[in-house]
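With one protein chain removed, the remaining protein chains of the complex are shown where they sit.
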């Protein structure tokens, strides 16, 4: 390392220590850049793949109000994907390349989207639990050390909170409805509870990258801390809604002033992460199909822009 | 014309006069061959395109019994198409070439199939009225002077009568059902009555090819004769069913011992024949799509057969 | 009155069914920017449909399908989810399957250029609700038309493949364009309130000629698709795709006629 490089690195660490932001033109260590690109790309991919489970209900939403809310939400997710791919591009990544990595399985997306949405209640439960867990994970990222990511996250978190409230409100409506509707909500909650808890990642003692990410100011809390925060926040909401979670070990711990809860089936998480989930193949296939089907359109747009430039 | 040719032609006419059959290896005039190929091909195309309006209800038939009947019927139509293409091939035509003529609009099919089937009652009404009219047209063809065509028609007519009875029986069931079902049947009858009458072709004084076809024993009755026969047969069936036909001019004529009836809108028939019907584009597009989508399968089968031959 | 309600349903159903088809593009569009744009257009039309359905229900309560006693289903949803195919009054153009992006673009252009013309005139309607819906809608439709026009030209002038697809796409919609300009008795009966679509024809032809000029495309000369015994979309006689579209759209709502969503 030269003296100049050493100075740059010192400056970088000072910026982070003072909770100031790293900007695209600033010097940064290679590992920081790579970790960030991977994290932001995965996050972008998750927004895009995450359109599918809910998009499945766009043509069948049972009221026009819910159809409009759902269409706006799925559109927001496309928008989030756009911000995040842009943030990744400030680090030198290329959107077409990232898309290619997604559809060839070389980059991941949040495993939660590998579960199916067989009922309309899933739209509400995804809003409440899945967006709720995502917000717990993402709010700290609004203070990410990397400026463009932090700013994207501020906007995204604001919209996600809105989505979460809408999801919860849908469930409230359904719980005021018929017995079948209430049963539909409970059945959906039963399916999504454990996968939601797994969204925070493996237990801390099985999460090797956490320490480095926290030192870089990319991650702010451990997986288990965030999971506990989510459980503590969600259990009273379930009570208010009138549903139960499928965990006999769930109980208030007066000493810890927190809820105790059971252990998720980590083997299931591993299976889903490594491609054996109920919908992994379907999600990638649909994204790939849309991308392949759109190739001629993108080529036409490029060719047309080129011709325009020539004429100008 | 040489003496030999003159003798052949005399023999041909004697065969026809004696109501005997022309067979594939027999001599026949060019005009006879061409007219027959066109007629048989159009008939085959009609069977194949005719699968679409009813096939539209295969995935939605409201009882399993009706679903089975409908699937079997649509399958029979494919089978009829196969016989008829084979009969055309005995005259030197090529099935792939005939299919190409169909999907490029150079050969026609029965215009009746350019009407849509928006309700399940249409399945019954097509059986009753459309198959009924087809049978009136086709029964005389069982005595066609061309052997392979006559024999195909005998088998086809037997199956069509069966389909017609099934269609009528479906309508009988629906008329015994709810008010909505009865209204559905009447609405469907209102849409199909005039197009069914038009299936017999233009009025005799506007049908230039009839005379030659009758002389060749390809056609046995004029359009208007067959139309009258159909009306006389169908009106009592409508009474038994409890539906009415949308023709204020329809009335029993005691003198003629036949029903008087109104004039169809011949301009509509012309529009549909020349490609302006409600579904012309859709029918051809679907047939073309299936044909194009299947090209790689047919190529694979040919390539495989070729490899098998080489190995053998 | 019943005529006003019938007219509102025509305008509403056009927007509703078009919006349903646009929603099918979600997660299937060629680019994320198009995901966003097509959803936006769908949302605009859905918004128009909701206002128009409410106006129909207010103008003629019996036009709303009856549901079991105590059903909490609001009028806009009763009209959307509990009418049968025969009661939908949309033109056939909007119900056709999407086809590829070129076909969808061609259809969206024809639809938007036509509806824009209608809404521009409808701003002067004697019905204040229709006038207000139209005033807001004109801005939306202007954007929709321009979006579609931009892509129509881009695809026509892009690559050989995209040009071929645009020619095919335009040919696919064309048979159903004629119906857009057929005056319906309901429209004739509402002079001053409804717009006579024949008045929009010249403007539509101009807009189309401009775009086809920029795209260097010929105006299609295929014949328009006939009605069935004089009845088409406006009278509830639809193409075969409509039943499939409605079966899907209405499935959940119909399974829960007492549901609250």
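To keep things simple, chains are lettered A, B and C as they appear, and every chain counts its residues starting from 1.
Here, a residue touches a chain if its C-beta (ideal position, glycine included) is under 8 Å from a C-beta of that chain, and two chains touch if they have at least 3 such contacts.
Every value quoted in this text rests on a predicted model; they were computed, and no experiment measured them.
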Given the contact definition stated above, which residue among A:75, A:99 or A:117 touches the chain not shown here? A:117
Given A:136, A:231 or A:272, the correct residue touching the omitted chain is A:272
Of B:52, B:188 or B:222, which sits in contact with the chain we cannot see? B:52
State which residues belonging to subunit C touch the missing partner chain. 84, 243-244, 246-248, 250-251, 254-255
Logged for subunit B, residues touching the omitted partner chain are 48, 51-52, 55, 58-68, 71-72, 74-75, 78-79, 81-82, 85, 120, 170, 173-174, 176-178, 180-181, 286-287, 289-290, 293-304, 307
Where the missing chain touches subunit A, by residue: 53, 56, 60, 115-119, 187, 190-191, 194, 268, 271-272, 274-282, 285
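Heads up, the rule we're going with is that only the chains that are shown with their structure count from here on.
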Could you set subunit C aside, keep the rest fixed, and say what connected groups are left? A | B
When centres are defined as mean Cα positions, the distance from subunit A to subunit C in whole Å is 35
Distance from the mean Cα position of subunit B to that of subunit A, given in whole angstrom: 58
At which residue positions does subunit C touch at least two other chains? none
